[in-house]
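Structure, as structure tokens:
With one protein chain withheld, the remaining protein chains of the complex are depicted in position.
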Amino acid sequence: MSSAVDGANPVRRGIGRALVADRMGLAGLVLVVAFLMMALLAPWIAPYDPIALDVKARFQPPSAQHWAGTDHLGRDLLSRIIWGARLALGIAMTSIGIAGAIGLILGLIAGHGPRWLDGILVLIFDSMSSLPMIFFALAVITVLGPGTATLIFVIVLVSFPAYARLIRTQTLALTQADYILAERAMGAGSARIILIHLLPNVIGPLVILICMDIPVVIMLEAGLSYLNLGVKPPSPSWGNILSEGYNALRQAPHVVLVAGVPLVLATLGFTFLGEGLRDVLDPRGAGRRWG
Amino acid sequence: MTAIISVENLSISYRVPGGNLRALRDVSLSVARGEVLGIMGESGCGKSTLAAAMINLLPTGARISAGAVRLAGTDMLRLSPEDQRRLRGRSVAMVFQDPMTAFNPVLTIGRQLADFAGAHDPARAAPAALAAMLGRVGIPDPQRCLDRYPHELSGGMRQRVAIAAALLMQPDVLIADEPTTALDVTMEAQIIHLLRDLRSSFDGAIVIVTHHLGVIAELCDRVAVMYAGQVVEEGPVDSLFHDPRHPYTRALLACDPAVVDPASGRLPAIGGRIPDLTALPEGCAFAPRCGMAQPACASPVPRHHPGPGRSVLCHGAGP
Partner (left out) sequence: MKTVLDLRDVSVDLPLGGFLSRARLPILLDVSLGIAAGESVALVGESGSGKTTLARAVMGLQPISRGTMSLDDQPLSTAADFTRMRRQAAMMFQDATASLSPRLTVGYLITEPFRIHGQPLADPETTARDLLAMVGLPPAIAGRYPHELSGGQARRIGVARALALKPRLLIADEPTAGLDVSVQAEVLNLLSDLRRDMGLAYLIITHNLALVRHVADRVVVLYLGRVVEQGPTAQVFAKPAHPYTASLIAAEPKPDPRQRRADLAIRGEVPSVLRRPSGCEFHARCPLARDLCRRVAPALASTGPGRMARCHFAVTTQQEQGEEHAVEN
């Protein structure tokens, strides 16, 4: 009862249960949790040191000792994949998290603040998103040099405008909603309106979009690392593993295969989870899916 | 008078979490050519489900557990989907509460009316024929109206165009679901007059579904009062309004602010809530709110016929 009175609970009850009831969402949730566990527990579950060399054992196919085989330097691929999950998810979640937070704050300010500020912010969002992403990323990396920090910086810069614009559009639509007018008529200040009444109602679509964007970033990281523009080589990034595997595609095809599988599964996991969340969180989406 | 459309012992339910929602229970009604029937009730009484069944547009999930809707003898609910579609519109047309939702916003009125009319007979889609119909529903300068878009018309004008669209299909039955609820009082009066004028020129039956007692009184020949999925009272509008037999009808007529003397200060209200449609009692569904309830009300309710054309579903209404 007291929770009912005090509860400014931004999320409606039973989202977890509804998500589990949605088969695709459940599959996504299982995959995402599995990858998260893999990333968190990497030091304990990886059978070998991911960068320890064993030149005698190079290009071994999967065996009882090395479940996923070894690469051109004899490193255990399973361990590299497990540590790679930590790197991939770490970069993706950090950068998208920062971009999401920036987008949320700027979007709320643009949508609820004074018109002139909105004009300036929209100009910034538009000019940012009009830059061709890959060339912009290449240019920044050329200037700052490749590395994890550069990668995160680039991803934040290219992804926050989309989030900010989503939040701004939602906020603008809600600013004229009856309940926001009613709050203003009761004397609520801007801080209360934004934090208690706008935020919980605009954040759902952002969570969904972020979920769907994480695999894009994982792919981008893999792609840039593959081009030697991302994470520097000894680190076990999935992109690095792929890139090295391609050099020996004829000799040892298993390298590319075992590095590709987690990439595909992680992408599917986050996409399914995002789709599942959309069906659960967005009441307007109810019935949009067929069957 | 022979009925042009008749609903026979119709029961419809929806499956909902936690049970079976019984939207209609053993409803029987009929309307003759040239007659205007009013279906009156509060939200949740089943009047919208009844209207949807009469035009065969029941939502998915609706289960017809018994009964039929006969249009000139054919049971509409058991036709093939192809035959249903052919029948709908030509024989039964509907006018909705918010006419804006019935129109496509990016096509002109003329284009949309032509689609309605031309679906069955291309000759009726000629601009002159369309303009004549718009003139008949009281639209000034009908020729220009054909070139307009739905958003350029006021609510009252859109409702007139919606009525014109329905009439272009030359239906046998015209169903109007809350046709004046979204309109101002002066527009409401004009639409009531239009519908009343149409009765004489339109060779079919009109069914008005509304919660507004004034609209029923102004427009209808007969009225059916619904409560919790049943027709609890039916009869000619004059005798029913002046001699209501069912306690619910009486309460409903008594608490309309338009009839209560302002000097009395307080308005009579009906205490309690409508019953849970997933757990209806075996006896009278109104009994918990009824001031005249007796122990007998817990047993199944008989239907009495207190006068010509009248029927009442109440234990207390017997001879």
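So that you can tell them apart, the chains are marked A and B in the order they are listed, and the count of residues begins at 1 in each.
Just so we're on the same page, a contact is a pair of C-beta atoms (placed from the backbone, for glycine too) under 8 Å apart; a residue touches a chain by one contact, two chains touch by 3 or more.
This one's a predicted model, so the numbers in the text were calculated from it and none came from an experiment.
Asker: Going by the touch rule at the top, give the shown chains the omitted chain contacts.
Answerer: A, B
Asker: Out of B:S11, B:Q190 or B:T278, which touches the unshown chain?
Answerer: With B:S11, B:Q190 or B:T278 as choices, the missing chain is touched by B:Q190.
Asker: Which of B:G46, B:G110, B:P142 or B:G156 sits in contact with the chain that's absent?
Answerer: Checking the options B:G46, B:G110, B:P142 or B:G156, the one contacting the hidden chain is B:G156.
Asker: Using the touch definition up top, pick the residue from A:L73, A:V140, A:A188 or A:L257 that touches the left-out chain.
Answerer: Hidden-chain contact among the options goes to A:A188.
Asker: Among B:V16, B:V259 or B:A279, exactly one should touch the missing chain; which is it?
Answerer: Candidates B:V16, B:V259 or B:A279; residue touching the omitted chain: B:V259.
Asker: Could you list which residues of chain A touch the chain missing from the display?
Answerer: Contact residues on chain A toward the absent chain are 1-2, 4-12, 177-179, 181-189, 192, 196-197, 200-201.
Asker: Where does chain B touch the missing chain, residue by residue?
Answerer: 42-43, 154-157, 184-190, 192-193, 211-218, 220, 237-238, 241-242, 251-253, 255-260, 262, 265-270
The rule is short, and it goes like this: only the chains that are shown with their structure count from here on.
Asker: Between chain A and chain B, what is the separation of their C-alpha centroids in Å?
Answerer: Centre-to-centre distance between chain A and chain B: 53 Å.
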